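Dropping the structure in here first, questions after.
Omission of a single protein chain aside, the complex is shown with its protein chains in their original locations.
We just call them A, B and C in the order they show up, numbering each chain from 1.
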């Protein structure tokens, strides 16, 4: 169940819990699924040298990122026995406590979803040209680097 | 953040997508969390020797199961750096496509949640005295065994 | 000594009850199994574990008289 054209993975603003709930609900007609695994990235109010992060402002090289997300999708369907997969990433200013990344994989069997989800998330972190600017409460900022 | 008394993990009936969405929403005040990982078990309409599963009827040795869930929680907090963890399991008749298990772990960092979630789910499958009776469309049944 | 024994899942189908009391003294789990298989011969063909006080115990364990349960293979989640 992989599609051949890159979709747009980006959402303007935070990913709401209702959006996630609705996405789960849509899978209840797929009665060959036995296991779902969901990763959510949430913006942390990190304390960096005495200043607290109040939000992250996300920008991306969108065309390249959507291609990379598509390649990651295709590679994941090759490697693991998945029924479906969804990826959403926020753009713009996401406040501490809000969700900026939503990755959702489903399979008949649980062993597959654990391996697949970790693979997808690590690939996104490594290969998607997305840039997070940590905004502090005093409105200064620092560019984030994935570790 | 582990509590010392066993909680009741069981919910009568299926776990709704709204319940899951609300549970996610409640974590947005915890701004030290950077990563959530959620496992959902969904009832499969398996075809077993020509008959299709329409539901699973779950029963449990509830007192022992709640103690085991509690021991699993404690061991997981010992092993991994988690901010919080929630486990819910359905009792009663859960139709194909509905959700019967919801495990939710959160941590400042993503590496922890992947390891912790798989550990918790495997421990539940192996140690919780919960019994699933697969009900076929013709109302015959077969007792499920975890693999 | 009076034992309170709980049955679950497939096992409760065989015993046709979910709980009963039995009289048995100075016994091990193996002794209890023999008594139960005598009463319900079909148990002999089934996989099950026994929990005493909510912990799985082995054949050699002495029965202390508290809560006992016959548990078929687990299938949670």
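Note that in this section a contact is a pair of C-beta atoms (placed from the backbone, for glycine too) under 8 Å apart; a residue touches a chain by one contact, two chains touch by 3 or more.
Please read all numbers here as calculations on a predicted model, not as lab measurements.
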Partners of the unshown chain among those that are drawn: A
Omitted-chain contact residue, chosen from A:51, A:86 or A:144: A:144
Interface with the undisplayed chain - residues on chain A: 41, 58-61, 63-65, 67, 89, 100-101, 121, 124-133, 143-146
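By our rule, only the chains that are shown with their structure count from here on.
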Most contacted chain pair (by C-beta pair count): A-B
Approximate Å spacing (C-alpha centroids) for the pair chain A, chain B: 23
Centre-of-Cα separation between chain C and chain B, whole angstrom: 27
Multi-partner residues of chain A (each touching 2 or more other chains): 110
Per-residue multi-chain contacts in chain C, two or more chains: 77
